[in-house]
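Below is a slice of the complex: some chains, not all, each in place.
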Amino acid sequence: MLIKEPGSKTVSKNTEPIAPEVYREMGLIDSEYQKIVEVLGRHPTYTEVGMYSVMWSEHCGYKYSRPILRLFKKYKEALEGEGLENAGVIDIGDGYGIVMKMETHNHPSAVEPFQGAATGVGGILRDIFTMGARPIACLNSLRFGPLDDAHNRYLFENVVAGIAHYGNCVGVPTIAGEVVFDDCYSGNCLVNAMSAGIVRIDDIASACAKGVGNSVLYVGSSTGCDGIHGATFASVELGPDSENRRPNVQIGDPFQEKLLIEATIEALKTGFVVGIQDMGAAGITCSTCETSAKAGTGMEIDVLKVPRRQSDMTPYEVMLSESQERMLAIVEKGHEDDVAAVFKKWGLNAVVIGHVTDDGLVHVWEGDQLVAEVPAKSLADDAPTYYLETEEPEYLKEVRCFDLTKIPEPADYNEALEKLLGSPSIASKEWVYRQYDHMVQTNTAILPGADAAALRIRGTKKAIALVCDCNGRYCYLDPFVGAQIAVAEAARNLACVGAKALGVTDCVSFGNPEKPQVFWQFKRAIEGMAEACEAFDTPVISGNVSFYNETPETAIYPTPVVGMLGLIEDADKHCTPEFKREGDVVALLTGRRITKDSESDPGFCAVNDLGGSEYLKVMHNVVAGQPPALDIEAEKRLHTCLIEAISSNLLSSAHDCSDGGLAVALAESSIGGKLGVEASIVADCSASVALFGEAQSRAVISLPPDKLGELGELVEKHAIECTILGKVQGDRFKIDVNGVTVIDREVEQITRVWKNAIPERMEGRA
Amino acid sequence: MKFGVIVFPGSNCDQDAYYAVRDVLKEPVEYIWHQEHDLKGVDCVIVPGGFSYGDYLRTGAVARFSPVMEAVKEHTDKGGYAIGICNGFQILCEAHLLPGALVSNDCLKFVCKYVQLTPANLNTPWTNQCKNGQVLNIPIAHQGGNFVCDQETLKRIEDNGQVILRYCDEAGRVTPEANPNGSLNNIAGVINERGNVAGMMPHPERAVEKILGSADGLNILRSVIEWARR
Amino acid sequence: MAKVKVYVTLKPSLLDAQGRVVQTALENLGYGNVEDVRIGKYIELEVKENGQTLDTQIEEMCRKLLANPVIENYRFEVTE
């Protein structure tokens, strides 16, 4: 206990050392404890160690990932720039900015999928409106083990229901996302929630605790013992009922969040809110020390004033609680009531718990007892940084030299196609997005099911498009190229709806970083992503890192998910993937390396395009080879060409070729449009490669024949190759390769396979 | 015609309804906070979608007791117009301003999608701008839109023409496959005996512009304006 | 202080979709001997006695708010 001498500012520090078992349980190592002692010039109190342990964890302090993340130039600026503290902003013109961020809730979701996923959505929304932005979209990127396992089905079912529950209730449309199933995610599901909001650039809220003497206002739900550092169970202060007392999982209340959104936006309009920050991980600790560290101020708070849900909470518990739906606002002195009135109108708590000071210290009082006195900066900015070792993983040599030419052709290409269309990773995700309200707010111009979703921006001619993407298998085979492809594919998806890529948020999940092979994957993936983002001129404005996604049996594939924002200049001129009318010409646009040297021209396709493909996995249960090659310059030309073609109203449809290759892309356009196609491919490779190879930088388009001339000029201008494949017609899905009909099915039949794959697995089981 | 959009703390389609009336229909409209006792002289009340008070216990159960619902009841008792959309429909049923109740969808899941509707009675304040045999394309977004009532009530509302909208397929056929939530007789919308109060699960305010995929919702919203003018 | 337990169940004439799904799930888990499942609500109230008859008060709360008589039945127990 620290003791304050009556009537003085000095504090006598008669603290005892904390036992190593206790701080180690909290996740601190010996050298970190020593560093705390150095900073404080004494031993910390129990509450203080608790505060350091959460702020210096990887989750809050990025102690392992920070050195690598510096590769993102803009990200660094976003993290450190004033006003951009919680989530980055992208200027879309007309005075508006888009704020976006993505975050994982993998571990909570594995324990309690419904609440874990729901609170993930809640947390990411708070990151958005804490900047003064109104949330306008949610997205999610999910990974599960195969659906033939009951536990994976349970996780999938409840994660989706949890996301739906929270997003639907707060009234933010969930407009896009991705779901991938693979063995490596059994026991390690990934739940990444993303959100985007809109704000007038002039109205961006700050997260700085400026102005000595200003009041610190606690708003929102009351504080309970939920979500406190699971590791602290063993500590001395806890009785036998500890598990009941301090549940590891939090329960969210989207209704409170909805109130918090409206009230926060309204409170900011009073002009009296100097700074505001959500309480996410590390709750009050994080919000108090970060806001004061950023402003170079200090803060004094009294935990007894914090609204509580449980009696007898210790200061430690109050400071570390991760109860949901709470915020900390710094309010101009003398205007506390004006601001509190807004929150109270919405039925929320709003209590002054302290004030801003000038000494750079966070003082935590429990009544007249001082329980913590720590430099704000040391908590917020001085987390120890570690440069972990890297080592190229052994498995790579083996998987890379796999001989793809030995893969036999399938006996029946129709069956191969249906197997791919029925693979849950490729199949229709309607079962998922049906459960999400994707139309509330009445701005959704492109509904889920297209390459990217789009929202028109009222009061302008514009629309924004959003997407998230990552192929973990590619990243497993080559994290550098895989991460680059994630960026390229996201941008391609945007281009296919007519949007130009503007910026990126990321959410990267890996195994245990203390294993050099895992850290190597992490480093290579971030290098790839950083390089690609620079090439596409899409700054990384925010992000999140999740490590330790592994069980003794498996580690996940490196999964660096990219969330990307694009802009459509004229909302009326966007495009969707489904065929629109019979008689349209179907063609393939390919961004190809410009080269005089014909030897290096890869031709229509090459056997290497099967590396890491869905085809290889689904048909042969093989994950090997190298991911398809990516030429970023060629990719960019393709996007420019697509965007120009769409804005000139040339295209009826556009759809990117990705998982499952050309055949799957054509099938999806056909299924969506309920229209058949007759396509012929001429290729200097086997039919399986031509149909299912996953060469990059390609898109399937359809257009009226009379627009071919204009398109020709465009592709010429951008040095894009345009291969005419055939025509939209009838009700059969038919593909010839080198003059031989290899695929011929009724559209209705492949539609059934594609649409029923997930519902059958989820519901059809007797 | 002056519209009023009720705002419960958990309403989340209030702004969409407001936008549809003000910016698309170009009619005067005001928000009315759930604590108000006065409806500010509006002609037609919209009880919007959302989650009123979090929709715990049962959807609409708590909202029914808010001060503003007293005022709505007075308004409709005097013949004033009111339409409940989605959660608003649930609230009006709980408040006994409309017959029946809405229970969980038979699939137990939230369902968000465009559905097709066929008007079942054109001679009402809410459907007079629809055409016979017309198929309206309007989205739904709910988890508890399964309309139920006892057999007697069902017979009565069917006989009285109180069913105004039914789920149908693209050709206008009222089939079990076209029923997205298990509602009795594919009922998507009903009115009270007098006809001045309506409830519907689909969201007409979401289908008001081409860029949103459909403008068919305007047929419903325009009907009441036309009806009052007559 | 009285402790009140309220049980709200769907009227038998209504199909209990949730109950049916749970029954199927139990069957899949190997409990084929579960023949019927009905799912309702269980509400615990702590009520301070205020001179008025508790039973009448609870009855009223149930009718007005805790249950919807159009679709649900209810019953309650008062314990001390």
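Read from first to last, the chains carry the letters A, B and C; within each, the first residue is number 1.
The criterion applied here is as follows: contacts are C-beta pairs under 8 Å (C-beta built on N, C-alpha and C of every residue); 3 or more make two chains touch, one makes a residue touch a chain.
On a predicted model such as this, the values are computed, not experimentally measured, just so you know.
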Provide a label formula giving the number of copies of each chain type in the whole complex.
-> A x1, B x1, C x2
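Keep this in mind: only the chains that are shown with their structure count from here on.
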When the C-alpha atoms of chain B and chain C are each averaged to a single point, how far apart are the two points in Å?
-> 29
How many Å are there between the centre of chain A and the centre of chain B, using C-alpha atoms for each centre?
-> 36
Identify all positions of chain C at which a residue touches two or more other chains, and write them in rising order.
-> none
Any chance you could list the residues of chain A touching two or more other chains?
-> none
Within the complex, which stretch of chain A touches chain B?
-> 161, 164-165, 168-171, 253-255, 258-259, 262, 346-347, 433-442, 444-445, 447, 456, 458, 571-572
Write out the stretch or stretches of chain C touching chain B in their complex.
-> 10, 13-15, 17-18, 21, 41, 64-66, 68, 70-71
Which positions of chain B touch chain C when the two form their complex?
-> 57-58, 61-62, 65, 93-94, 100-101, 103-108, 148-150, 182
